[in-house]
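With one protein chain removed, the remaining protein chains of the complex are shown where they sit.
The first chain written gets the first letter, and so on, giving A and B; residue counts start at 1 in each chain.
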Amino acid sequence: MAADGALLTLRDVTIGFGGVTALDAVGFDVQPGQILGLIGPNGAGKTTLFNCITRIYQPNSGDIRWQGEDLLRVPAHHLPKLGIARTFQNLALFGGMSVFDNTMSGGSSQARIGATSGLVGWPPSRSRTKKLRAKAWELLERLDLVALADAPAAGLPFGTLKRVELARALMAEPKLLLLDEPAGGLTHSEVKALGELIVSLRDDYGFAALLVEHHMGLVLGISDHVVALDFGNKIFEGSPEQVKHDPAVIAAYLGRAA
Amino acid sequence: MELFLERLITGLTNGSIYALLALALVVVFRGTGTLNFAQGELALFTTFFAWWLTTESIPVWIAIIASLIAGFVLGALIERLLIRPVQRRNDMAVLIVALGLFTGLNSLAGLIWGSETKIMPSPFPNGIDDFVSVGGARLYFDALGVVGALVALMIVLTLLFRYTRVGLHMRAVADNAESATLAGVRTSRILAIGWGLSGAIGALAGVLVTPLSPQQLGLTSMFHVFIAASAAALFGGLDSLTGAVVGGITIGVLEAMLTGYVSFIGGSLQQTSALFIIVAILFLRPNGLFGTKRLVRV
Partner (left out) sequence: MTTIDDTAAPSTAKPGARPGGKPKGPRFLVVQGTLPYRGLQLGAVLLVALLLLWASGLPAFRMGQITNVFIIAIAIAGLNLVTGYTGLLSIGHSAFFGLGAYTTGILIVKYEFAPLSTIPVAIGLCFVLGLLVGLPSLRIHGLYLALVTLAVAVSFPEIVRRAEELTGGAAGMVVRSRFLAPPEWTGLVRAERGIWMFWFSAAVLAVVMLLCRNLVRSRFGIAMRATRDNEIAAAANGISVARTKIVAFGISGAITGLAGSLFTMYMGALSPDGSFTLLKSIEFITGLVLGGVATQIGPLVGAFAVVFLPYLTASYTEGPLAGVVFGIVLIVIVFLMPEGIVGRVGILARKVVHIVPADHPRLGRADREGPPEPARAEQ
């Protein structure tokens, strides 16, 4: 744990691509159980920051720490084991598998995946699988997906698939859930329902969430804390109430509107 | 010294064949983003056709031109009827269709014209005495002809892509098919032309290689050429014409030198060498030596 109990700490994160500085000394904390909204106009660097945290990009300088430990040494596929799960902007489900199997895949970090034990049906491995299956059913119930458990993921409505992605992410029992533009492609009422779902899941399971989002209604509605970026710089950090009135944020958005 | 030159000439000749077929592969790749697995067998088929024409007392040059036309038509038809419908689905579907073509065309050639070895007449004078002396080595006319054909084709293709409307359209479609369509390019026609063009180039490669090869024309004639050509095309990341030519010549010369100077490798380990070249290139640069990186959007 970091000294002040923060789960995720970013300090002076800087990254550039071919002469363009995408992030310039960005820093903030995510506390346990907190929903933090990351906003900013297009090109502000939100996705870049997201990708740094999820280890797709390596920052040029700066520090990202997870519970006090350096996260920048960790490869992407170790994140779930550490307790960090993510969803994808355009959904990255496994089209050839059922909803149930998609959910089960989220538990891949929870137990050793042995090919040999799989091949011979090794009992200890099978009982681990059984426990994961029970967990998967529990999550499917919670997310109202039981009736669709056997349906192939490909071909289901977009909104349903968002819930499947959440189920999959929650299998990893994350302490931090990274949500990449979860409201994208949803109707107004769907966004509202999603927001309520995220908060209720957070209340039940106790994870923190970092939400990269364009949809102001969602961000201001469910966030405990908001960080705003513009041109790679952090221009605001504070409560959802405050961000509405902050001149820098307003300028960033309105200034781009034309 | 003469031996070295002779080997070099052999290498350049073979390399030109590989380069020719590699150019065909690049043209298709630029047009549709796929490697045409059946390129070699399509060339085989059209070469059998050309052979058959020569047995019907048609002069070699005319038979060759006929096979180029046949290659063009077949290539365009294949693109239109078999490739385009499955392109959208997934990579594996296209590969399976190409595999189907691979075996289908190969066996069809055998079925129609018989699988015994055939002698393919050369379009160039290829008698024992038809050579020119270069530094003591013999530069046969047919070898010269092959290299000449390659050079001519390179010039034609460069001119085509750079100075003609069709070439411009092809480049547009290769870059971004949707935008090209919106800009008024007849994408559908261009795709078919692209495959047709590569079918014709492949046909040329086929008719030029068979007279040179000691095994002449048989069902397995194009296997090795295809593999070497693929390796060559990869030199340029499958989308560079120059890369393909450089690759082809390099592989041809390398093979000739290895065969000549490294005795235990010998002729029949060519395939394995090409394999290692392919793996080495792709491992170091998964998109080819000069290729452009593909972005994966999630």
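The rule is short, and it goes like this: a contact is a pair of C-beta atoms (placed from the backbone, for glycine too) under 8 Å apart; a residue touches a chain by one contact, two chains touch by 3 or more.
Everything quoted here is computed from the prediction, not taken from an experiment.
Chemist: If I consider the whole complex, including the chain that's not displayed, which of A:Gly159, A:Gly221 or A:Pro240 touches that chain?
Modeler: Reading the full complex, the residue touching the unseen chain is A:Gly159.
Chemist: Where the complex has a chain not shown, which of A:Val20, A:Val120 or A:Leu254 is the residue touching it?
Modeler: Residue touching the absent chain, from the options given: A:Val120.
Chemist: Give the residue, chosen from B:Ser16, B:Thr34, B:Ser122 or B:Ser198, that touches the chain omitted from the document.
Modeler: Within the whole complex, the residue contacting the unshown chain is B:Thr34.
Chemist: Touching the missing chain, which residues of chain B?
Modeler: Residues 34-35, 37, 82, 85-86, 89, 91-93, 95-97, 99-108, 110-111, 114-115, 219, 223-224, 227, 230, 234, 266, 268-269, 271-272, 274-275, 278-279, 282-283, 286, 296, 298 of chain B touch the chain that is not shown.
Chemist: Using the touch rule from the top, list residues of chain A that touch the missing partner.
Modeler: 54, 76-81, 85-86, 88, 92-97, 101, 104-111, 113-115, 117-121, 125-126, 128-130, 132-134, 137, 141, 144-150, 157-160, 168, 172, 190
Keep this in mind: only the chains that are shown with their structure count from here on.
Chemist: So, what's the distance in Å between the C-alpha centres of chain B and chain A?
Modeler: About 48 Å, centre to centre.
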